[in-house]
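Yeah, one chain of the complex is gone here, protein chain that is, but the others are all in their spots.
We call the chains A and B, going by the order they appear; numbering starts again at 1 in every chain.
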Amino acid sequence: MVSESVLFGPGFWGPIIATAAMLLIAAVGGLILLGGRRLTKAKPSAEKLKTYACGEELEASDIHADSEQFFSPIRRVFRPFYRYIRPAHTGDLSTYLFWVVVGLIIILVSIALAIGVG
Amino acid sequence: MIPHAPILAIVLPLFAAFLMPVVGILARRRGIKRAREWFAIAAVLAELVIVMSMLPVVWGGQVLVYQLGGWSPPWGINLAIDGLNLLVAMIVSGISALVVIYSFVYMGRDHGLDQYYTLFLLILAGMMGVTLTGDIFNLYVFFEIMCISSYALVAFRRNWQSIEASIKYLIVGSLGTSFILLGIALLYGMVGSLNIAHLAQKLPLEPTSAIIVPLALFVTGFGIKIAMVPLHMWQPDAYQAAPSAVAALFSGATATVGIYAMVRVVYTLFGVFAIGIMLAALGLVTMVLGAFMALTQRDLKRLLAYSCISQIGYILLGLGLGTSLGIQGGLFHLFNNAIYKTMLFMIVGAIIYRVGTSNMDQLGGLWKNMPVTATLFGVGALAISGVPPFNGFASKWMIYVAGIEAGQAVFTIIALIMSALTLAYFLKAFNSIFLGQRPKHLSDVKETPLPMMFPIMLLAVLCIVFGVLPQLGIDIVRPAQEALMNSGGYIGAVLGGA
Partner (left out) sequence: MDFNYTIAMLLVALGLYCLLLKRNLIKLIIGLAVLTDGIHLLLISLGYRTGGIAAIVSGEMFSDLPGFAARAVDPVPQALVLTSIVINICIVAFALSLTIYAYRHYGTLDPSKLRRLKE
């Protein structure tokens, strides 16, 4: 199998072995799922299917998780980062051009440092 | 090899582009349906055949040098094709062929398709020209052809978003190409030549301080095209506003050409591997910012645009490390990125085609309507996040290992975290589009039409093939990596007139 695997320095990755292992595990997982099937019959009623929304009447089809909220915890953790980054993306063309010139200066300086002159 | 293949690869799409309006008029007079589409598909497939015919010669280790008008290299313009050029030419022609097939149905509802296919073939000619030429000014001219057609393609539908995005793209992009022209002017003033190989031979004789300004101008100019932070801001606008087929072409082919031009100029023309670490650091910033911005997007196309920025960061990181494993990994990632990014944009296009919006808040529960599309989106999302056994894993793994071997373990750690973030925002996208409650008005959405599904499926198969058999992909990429690291061979082949 070594000829079909890839050696990366000290590590090794055998894609075929890994794929076979993943498929096998997926099959085992499927079997477990099959084994855990429902025994009692489901008896849905209108009352059970209702979504609790503080007493508001809501159609099931109207309920949709807002994509803005999906990762709000991560956004809260990285708030300092977003505080600086998001205002830069204003959609204003002058800002874009400003950042192009800033980028040119950054690249100029870092090239000068990397080549060792300056 | 087809005789005169190098120049044919540039001339064929150029002529086909100018024949397209004639074909359109004739088709309307004679009442032939879909003539333009078939003509474009034929032209692009012929292009693919021409590029593939150069494969055995170049992979045999030879640098193909084609002299235009019979003038020998330092004086005349020449086309020089080594492994790197050929890899990029393959990606460009392959992606273009798939996007044309995809456009057959996707653009079917639009008016003015003559112009669309003309611009499409023009951008292909421009990309091929940039890829195959061995002359820096010729590269600039083709780069401009590519840029102008891409501005026009973004504005193709002429609604408010595309006009706004196109104006921003045009002004920022033209500033970038002006920088490139200024860089060429400075180089010509210094060395008095425009041939890449000749310049590469003569530049080491100049004082190192003299090359700083032209090099910075080149890196900035090409950096705008590949959306390197902080020059990236035009890109989400342009990708969001452009038709999805165009966005697929940009993310797969145009970005690849931009990276090629950057790498060719920095590593072959200037021969400065020393600034690789700067490229790697900028790549890291690009990767982090792209991933974080993608996390907060509401529009699927905008999310993909930011994820595109993030992936470009990986490629720059790999290429910037400068070791043979790093460059191999970067080029392999370039190849894989073209595959899955094109595929994801095509899937978004399919959703827009059926539903009419790419706003994730208005979608949901489409799993029941489009099961095949959903599965393919899942494959693309897992591939781009670097989950085995898909192709993204193989190339990202190479970049990680290269980072550790080059002594930059911090880079590897950050890249790993960003990979997890990539999975996070694709999970969010998958959840908001395919899972969850389905709004009532979406209940009779149909599955993606088959002609659109075909290129997506082909790309998905490639994703799995290069994931399960990464050695295959590495074999495709290795000639490019060897060519990139052997600039002496390139110079010798071009100037020796071989």
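FYI, a contact is a pair of C-beta atoms (placed from the backbone, for glycine too) under 8 Å apart; a residue touches a chain by one contact, two chains touch by 3 or more.
Please read these numbers as outputs of a predicted model, since none were measured by experiment.
Undergrad: Sort through B:88, B:170, B:309 or B:381 and give me the one touching the missing partner chain.
TA: B:170
Undergrad: Looking at the full complex, which residue from B:15, B:137, B:367 or B:430 touches the chain that isn't shown here?
TA: In the complete complex, the chain left out is touched by residue B:137.
Undergrad: Out of B:5, B:23, B:63 or B:152, which touches the unshown chain?
TA: Touches the omitted chain: B:152.
Undergrad: Of B:41, B:55, B:181 or B:464, which residue touches the hidden chain?
TA: B:181
Undergrad: Residues on subunit A that touch the omitted chain in the whole complex?
TA: Interface residues of subunit A facing the absent chain: 86, 89-94, 97-98, 101.
Undergrad: What subunit B residues would touch the chain not displayed?
TA: Residues touching the hidden chain, for subunit B, are 137, 141, 144, 148, 151-152, 155, 158-161, 163-168, 170-171, 174-175, 178, 181-182, 184-185, 188-189, 194, 236-237, 240-241, 293, 296-297.
In this text, only the chains that are shown with their structure count from here on.
Undergrad: Looking at the complex, which residues from subunit B come into contact with subunit A?
TA: 167-168, 171-172, 175-176, 179, 208-209, 211-213, 215-217, 219-220, 223-224, 228, 230-231, 233-234, 236-237, 272, 274-275, 277-278, 281-282, 289, 292-293, 295-298, 325, 360-361, 364, 388-389, 394, 397-398, 401, 404-405, 424-425, 428, 431-432, 436-440, 467-471, 474
Undergrad: Looking at the complex, which residues from subunit A come into contact with subunit B?
TA: 4, 6, 8-9, 11, 13, 15-16, 18-19, 22, 59-68, 70-71, 74-75, 78, 81-82, 85-86, 88-89, 91, 93, 95-97, 99-100, 102-104, 106-108, 110-112, 114-118
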